[in-house]
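Of the protein chains in this complex, one is absent; all others appear in place.
Per-chain residue numbering starts at 1, and chain names A and B are given in the order in which the chains are listed.
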Amino acid sequence: MDRPISRRGFLKGVLGSAVGGSLLGRPVQAMAANLAKRPDHYGILSDLTRCIGCRRCEAACNKANNLPPPEVPFDDKSVFEKERRPDAGAYTVVNRYEDPKTGQPVYVKRQCMHCEEPACVSACIVGALKKTPEGPVIWDGDVCIGCRYCMSACPFSIPAFEYFNPTSPRIQKCFMCYQRLSEGELPACVAECPTEALTFGRRSELLELAHERIRKDPDKYIDHIYGEHEAGGTDWLYISGVPFEELGFPTDLLTTPYPELTHGFLSFVPIVLVAWPALFGGIYLMSKGREKESETETIGENEREES
Amino acid sequence: MEGSDTTQSLAGEKVFPRAGLREWVKEKIFLGMSPREYARSLVTPFNIVAALIILAGLPLIGLRFARGLGAVTNASNVQPWGLFLAWGLFSGVPLSASGFVLGMVVYLFGLKRYHPVVNNAILIGFVGYFFAVVFLLIDLGRPWRIYYPIMISFGPASVLFLVGWHVFLYLSCQFLEFCPTIFGWAGTERLRRRAQAMTIGLTIFGVILSTLHQSALGAMFLLMPGKVHPLWYSPYLPVFFLTSAIAAGICMVIVVSALVHRLFKGRRDPHWTEKLNELTLGMGKAVAFVLFTYFGLKIIGIAHGNHWDLLGTSWGYWFLTELLAFVLLPCLLFVIAVQKKNVALVRFGALLTIIGVIINRLNVSLITFDWNLPHRELFNWKEFMIVVTIVTIEILVYRWIIKRMPVTPEHPEYKVDY
Partner (left out) sequence: MVIALQTGFLTLFAKLLPRIFIPLSALAILFGLYKLATVRYAGSVGATNTLLGFIKFTKGVEYLMAIAFLFGFIAFWQWMQHRGKGLMVRIIPVTILVLSFGTLAYSCISSQAVATLTPPTAELPSRLAPVLVETYSPASFDHSLHQRLVDGDCTRCHHSSTGKYNYPSCSECHTTTFDPQNLERPTLAQAYHLLCIGCHRDSRVGPTDCTGCHTKAEQPPSSPEHPLAGMGDCLKCHQVGGSGALALPADHADATNGQCTLCHSSHSGGEH
């Protein structure tokens, strides 16, 4: 009576899981190729051969985003003695390195890379971090719960947290002056840079510009645009005369977008939700059929008959 | 317990005793003693130490909420997660897997002989998950928003979203699975039976949820290939975490049952002692298989990444220690113990396994996290103290429940035959 159905159900469950498992092998690349063309996001090209380390970009960022005044003023060059990272009070920092060939200082501005397919956005449990259609990655303080998964997920370790704020700790990072952009103004750092080390534009045009600069001056530049493929592509691009490993850039990043790394696992979830009930329901029925009728209260049948 | 003033309903079932609230409180809460006697019985060395720990730890917890996380942890922008999550969530959850494993074994596979330990397993699971949530509340930047991923704003591309939903559902599921015991304790028989009827459905649901979130905790780290050391990072992380969670769950039942057995020294029944030993040996056999499988999976993980050369580095030695001393060794100990019917050795092996799983989780989430940064501060004493405090509270809560509710056969009201 029950057995034929349970066996069938069991087999169905097993088959379903097998099919689901084989489907997982299909790479996301194939799906990605079917995606509509991605919008051409805004980006910023940072030309490290032009930066003179004046730190006006830091000062402009501080002022435009109402950040707390710095401990060391922005025209103080002593900060270059240590390699700094952006933190809750400074969305961007400039670090000084040395060109191993010439001994000249090289200055590098670090900030959020505004990845095309950001790991932080995929990690955010409440969707507080968003990749806007224009390009910048912004943060919504109304829903953030402070879990800090975005900080762990970011391959550049950029998002900063206000650890000493007990009531409303915020995630702080460069937002590419999204407010200014929506009013037609350039990001503050771009507007203030005296040597136009920062160029604002659409990503495709910036890539063209970067390739052009490299082509025109092959001795001056390394033939690599950092951010073209790193982490699946970023909206903040760098060209440099010094190899990027010497300048504190992480160079072991994947070229596949980071959200793809968890996509495989997430795809397994609905399969489990659908197939496991049949699988374990079947196991239960098979085991129930096999054992002798017991009088312990744990078997639901007794309850059902009595009630 | 059968007083002359208990009434019986027409169906013959025991209804809430008419003895009155005070009697009920005395019987159920104070274990049959007067309040003064009870207070005096509380003064034991263990309780004194526990009280001291809690007294030292509570101000630190207050400090965390008054001054922010930075006041009690060494968390930085490159290492955002500290001991609260590494211990409370990542280690605490696999140790609480006992509920789903034993539930699956008893209710789904029909191995009725393990029924005497299943309630305890569910309790361990429930208390474990509950305190994992407590740790989460301490660690979140805005803990009052913990319900946001459930009903305010979703981030479905995130594995943590999955973990959050599953912990929420699973906690409810474990609570409902434990309800029969609670109702049995309170004396409401009919409610107890209704709750019991839901068990099969809840168990299947629990198995589904557990499979997913135990592996999801591993999948969280898939997003950070550069940060977790290559020997620990693998696309198979979800499978590793799930397998070791199953092992840890069973071992927790072994160890905790033994401790509970010792706790009820006065009221032991020799028949139960023998039965418990038998069950322990059986569970030890199962864990041996799981550990062997886990060992094989780990080796495949190394082969998958071709990381054989990394085994010669200092991180490699640590990895080998974790794998050989805390996975392979307990596996072999279990095999020997089961052959020789040595229950104490099984318990020792279970302890080693539990330590091994904790070490593994700490390695992935804390110790090898950002392994290639020049200097890191993993945690500080305040964080450690808070963890110890919460664990002490957890043990006290567990002990309170187990002394009063008919969870294990040591309790006089335990109903099921064994």
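By our rule, contacts are C-beta pairs under 8 Å (C-beta built on N, C-alpha and C of every residue); 3 or more make two chains touch, one makes a residue touch a chain.
Here the structure is a predicted model, which is why all the values come from computation and not from measurement.
Asks: Which one, A:Pro169, A:Gly227 or A:Gly281, makes contact with the chain that was left out?
Replies: Candidates A:Pro169, A:Gly227 or A:Gly281; residue touching the omitted chain: A:Gly281.
Asks: Among B:Ser91, B:Asn119 or B:Ser153, single out the residue that touches the unshown chain.
Replies: Only one of B:Ser91, B:Asn119 or B:Ser153 touches the chain omitted from view, namely B:Ser153.
Asks: So that we can see where the missing chain sits, which residues of chain A does it touch?
Replies: Residues of chain A in contact with the hidden chain: 2, 5, 28, 31-32, 35-42, 50, 52-54, 56, 59-60, 63-64, 75, 77, 104, 116-118, 121-122, 124, 126-131, 133-135, 143, 180-181, 183-186, 188, 191-196, 199-202, 205-206, 209, 212, 232, 257, 259-260, 263, 266-267, 269-270, 273-274, 277-278, 281, 304.
Asks: Give me the chain B residues in contact with the hidden chain, please.
Replies: 15-16, 18, 20-21, 151-157, 188, 190-191, 194, 201
Assume only the chains that are shown with their structure count from here on.
Asks: What whole-Å value do you get for the distance between chain A and chain B if each is reduced to the mean of its CA atoms?
Replies: From the centre of chain A to the centre of chain B is 32 Å.
Asks: Give the list of chain A residues in touch with chain B in this complex.
Replies: Against chain B, chain A makes touches at 85-88, 119, 121-128, 143-149, 151-153, 155, 157-166, 168-169, 250, 252-254, 258-259, 261-266, 269, 272-273, 276-277, 280-281, 283-284, 287-288, 290-291, 294, 296-298, 300, 303-304, 306-307.
Asks: If we count contacts the way the header does, which residues on chain B are in touch with chain A in the complex?
Replies: Answer in residue numbers: 64-71, 73, 75, 77-78, 80-81, 104, 106-110, 112, 115, 140-143, 145-146, 148-149, 152-155, 157-162, 164, 193-194, 196-197, 199-200, 204, 207-208, 211-212, 215-216, 219-220, 222-227, 235, 238, 369-370, 415-417.
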